[in-house]
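Worksheet for the structure shown next.
The complex appears here minus one protein chain, its other protein chains still in place.
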Amino acid sequence: MTPFLYEKVSERGDALSLGTHPGAAYLGGGTNLVDLMREAIARPTLLVDVTGLSCKIEEDEKGGLRIGAGVKNTAVATDRRVRARFPLLAQAILAGASAQIRNMATVGGNVLQRTRCAYFYDDEAHCNKRSPGSGCDAIGGFNRNHAILGASPACAATHPSDMCVALAALDATVSIDGPRGSRDLPLTDFHRLPGDAPEIDTELRSGELITSIVLPSNGFSKRSSYRKVRDRSSYAFALVSVAAALELDGGRIKNVRLALGGVAHKPWRAHVAEAALAGRPATEAFFAEAAEAELRDAKGLRDNTFKIKLAKRVIVDSLVKLSNAKDAPR
Amino acid sequence: MSIVQAALKKAIALAPDSWIPGGSPDPLIRERHGHVGQPVSRIDGPLKVAGKARFAAEFPIEGLTYAALHYSSVAKGRIVEIRTSEAEQAPGVVLVMTHRNAPSLAKAPAFGTNPKAAGGDDLAIMQDDRIHWNGQAVALVLAETQEQADHAQSLIRVDYEVDAASTSFEQAIADGTEPGQFMGEPLKLRIGDADALFATAPAKVDATYRTPGHNHNPIELHAATLAWSGDELRVHDASQAVTHAAWTLSQIFGIKEEQVHVTSPFVGGGFGSKTLWHHQILGAAAARLAKRPVRIVLSREGVFRTVGGRAPTEQRVALGARRDGTFDAIIHTGVTAMTPHNAMTEPFIIATRSLYAAKSFRLEVDTVKLNTVANTFMRAPGEAVGTFALESAIDELAAEIGMDPIELRIRNEPERDPTQGLPFSQRGIVAAWRAGAERFEWYKRQQRPRSVRDGDWLVGLGCATATYPYYRMPGGAARITVTRDGRAIVAVAAHEMGMGTATAQTQVIADRLGLSMDQVKFHYGDTSLPGIVLAGGSQQTASVGAGVVAAHRALVAEMLKLAGNDSPLAGLHPSEVGGFDGGLCALDDHDRRESYASILARAQRTEISVEAEASMPLEMQHWSMHSHAAMFCEARVNEVTGEVRISRFLGSFDCGRILNPKTAASQFRGGIIMGLGLALMEETQLDERTGRIMNPSLAEYHVPVHLDVPAIDVIWTDEADPRTPMGARGVGEIGITGVGAAVANAVFNATGKRVRDLPITLDKLL
Partner (left out) sequence: MQFVINGRSLDADVDLRTSLLDLLRDHFGLSGTKKGCNQGACGACTVLVDGNRINSCLALAVQYQGRKITTVEGLTSNGALHPLQEAFVAHDGFQCGYCTPGQICSAIGMANELRTGVPSYVTADVAAEAITVDFDEIRERMSGNICRCGAYNGIIEAISETLGTIPLPEAKDAP
């Protein structure tokens, strides 16, 4: 680990002014950043500890929630309002990592965690994300965990977060503060596709701080699910995960949200499938058609082609289960 | 094998039983009311749960320096330039060692080249610019703190000249194989004309099975704390072979064996990996160069780069049978990988040599050489993956001829060892099958695959035979000291890696000496103690047992001499006397006795100490000695996702007498759980383009977690093997064998899909 300075801040202003220093990085729970520093992939020279900022969950008049960036993952998943109104989010968080890590990890850090691509992690390998222009060893190598959607010839890494997949489905907004003022971005626009600049994960600009995540109220709490498929039953990253939420009107789909994890450089909101389903009868045939449409452009690499089939199946199965749920559990 | 060796082997096979160790059963087998067989809790338990058991990296030494390693990034070639100046100038750095300044070291004697050799490979370490695998340590940094050493290490830059390397198992096979050897014997066996009989057999299967490389991943990182004083080297190691490590280090450093003192009181899991690898050697070299004590703890990545694991295999099993299931031909051949710098062939045909009767056999292991870290022994080397192929094939044959797979196995139960012709010392596999089948309710299994469904889950049952040989290596020895207060200390250079050795041996010794457990102390894990006892091959219990038997015999003889004519024991021959109630008694008359205290007091002695060596382990060549188990698995396969979950598992064991049901059950379960890992998720990912392991972390190399593991049921026959010390056979390795096949067979029964390459990941079932 490269030596660094450390400042714990208790005012947002202090964070922002320190955050503009060259070499500065914000520090949440450290569960990703410390790991990357130890691997010499991240080499910040100043850590600005922001765990003391934005540690509250507040609600708006309509039942929406504003979750501070410093709130721990466990605290989000335990919050009564989250569990009752956004059970999908609680489930997705609980599907990630381990209890110990969720107790440390913050919302802001979770959103900004970096890929787990083995070639990104190995500083002897070629990786355009770690050292731009060096090439991508993953595309011709081990790529079971890699993207089937939206990848580029430069990078096929996936974003590993479970929480973000639920946030993408739930139309969450990321509130950002920075040296040039504050702004909001829909979570679905926050993370980027790799294109020819895979070293840039997100739209966050240098020195900017995530302050909170805003969840608008919705009518999905009765029918939603987060299904994570992985190589062991717990404590493993997703091969494919599906966040699904449904509102029915009789037998028809009034509203549907679908997002996929483990398949792309960003949490993948399934806009195509959603559009195909809006207003349609909630039947398996339509679900299958929609899944097919969403994955039409999916491309497999050596080890991950199975994910195309897997993703379709889990989408269909999730929607079937949600529409069948008579007395949906919540 | 030379003519002399062959003749000797024949002579041992034909010798009268009474000439062979085990010819007259260990009297302890008859003892049914002592400590042996009791589910005693681990004597080191309170220390371990309190966090007070000290492991290798936890011994404080004044003036300690911390080491970090820099690894090569190419598989073969040479170092053209190594730039260390930045590292040398980094804060806290005490030393940067490379091939340019490392002290001169002799080649490491590799495992198997000498009875005490422990080297994972036979390379001269950091003596030249050659690179032998991707991940070889090319520089070592010592600093005042671990943080400083780690950082300085990251500043080192190396330029390589790269040679073409062999890093693809498949390509290497295509380029040609060589015959394999194991422990000096060719891995090749032919009886009859198996190919001809196979060709004409009315029922047959012929399939290829693949298993990937595996890494041990004990949770304790490989570590050592080392210090020199003059030419004496002190090593706190994490070791399952202290005596071997000390001897090997002495050879490398050109000093006397007695000048190396290795201790290892607790080992955080070994499974075959905690032997001597480059890190201890480099740590010792750096300590010498810097004249400072060194602590070297491999990072998890470092363990993958430095410590070898199980080699990949590609195996063909062809079974030819009659319609009634009787085997005419068993063909089990294939290829495994090793390296140019070691001598370890994964001997996957060993189980096939003794499991089933057949008219003809053709068994062969061929090898290819890869430029990787040296592969090594990993829990049940050979059997763990060999039984996956064989026992899957048997299941395939059972399906083919429409026979119950258990009945098919029992149909081919041999009366004598089918390939050696030796009588079995004890063999209760049929009883284990019957007991297991009943308890697991095997009769509920539907022969037709895809017959049982529970919601999204297809449910299937599968079974397989597990087996592991009884081994006892030469070198067992023990020292017994009995003091006037009636206490005993037994000392053996053995190891406790969690097998429960210290506890089980204390039970055994207490019974043998007629003492209570708290009157007995078992000392181990220290090269100053007698014996060359490898904690490997599940042989430690037998090796220590035989050493203690020998020392006990000497103790009794000495005691009788001391007791003299005034003792009630006067006139008895040592063979007529045993330990009883704090002293000695006549075996056939418990009233003729005298306590140790009384004998010693009368002789005006404060203590008596004897040391003896175990008999040569000839029993292994006189009898066919094997443990067995019947493994039963219930697997659930998700129809939507292909995910596999194990919902029930039973192991029904026949492993001789169980010394401690509590710790033995844990060994069985632990083996089964590692077997579940092998079946479902474990795989070392070697990038063939670079020869680099790409999942060197516990986040990416998956081993089972709590939720993967059901409540595992274990039962056993508890039938003593009359030919082994205490009637026991090893329990450490058998648990992992057979599990891969039991799972694969259950998955087949659930889904109708036969997965022949491990691990059985969900993509193979979609």
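Chains: A and B, in written order; residue numbering restarts at 1 for each.
Heads up, the rule we're going with is that a residue touches a chain if its C-beta (ideal position, glycine included) is under 8 Å from a C-beta of that chain, and two chains touch if they have at least 3 such contacts.
Note that the structure is predicted; figures quoted are calculated from it, not measured.
Residue in contact with the omitted chain (choice from B:17, B:58, B:404 or B:757): B:58. For the chain missing from the display, the contacting residue among B:88, B:129 or B:147 is B:147, taking the whole complex into account.
In the complete assembly, the contact with the undisplayed chain comes from B:268, out of B:77, B:268, B:283 or B:740. Contacts to the hidden chain, counted on chain A, fall at residues 1, 3-6, 8, 27, 29-31, 34-35, 38, 47, 49, 51, 74, 77-78, 83-84, 87, 90-91, 94-95, 97-101, 103-104, 221, 228, 233-235, 329-330.
In the full complex, chain B contacts the hidden chain through residues 39, 41-42, 44-55, 57-58, 60, 145-148, 151, 216-221, 266-271, 297, 299-300, 497-500, 658, 661-663, 665-667, 669-674, 697-699, 703-707, 709-716, 718.
Just so it is clear, only the chains that are shown with their structure count from here on.
Interface of chain B with chain A (complex): residues 73, 91, 147, 150-151, 154, 456, 640-643, 645, 680-681, 685, 687, 689-690, 692, 694-695, 697, 699-700, 702, 704-708, 761-763, 766. Those residues of chain A that touch chain B in the shared complex are 1-3, 38, 40, 116, 118-119, 121-122, 124-125, 137, 140-142, 229, 231-237, 239, 306, 309-310, 313-314, 317.
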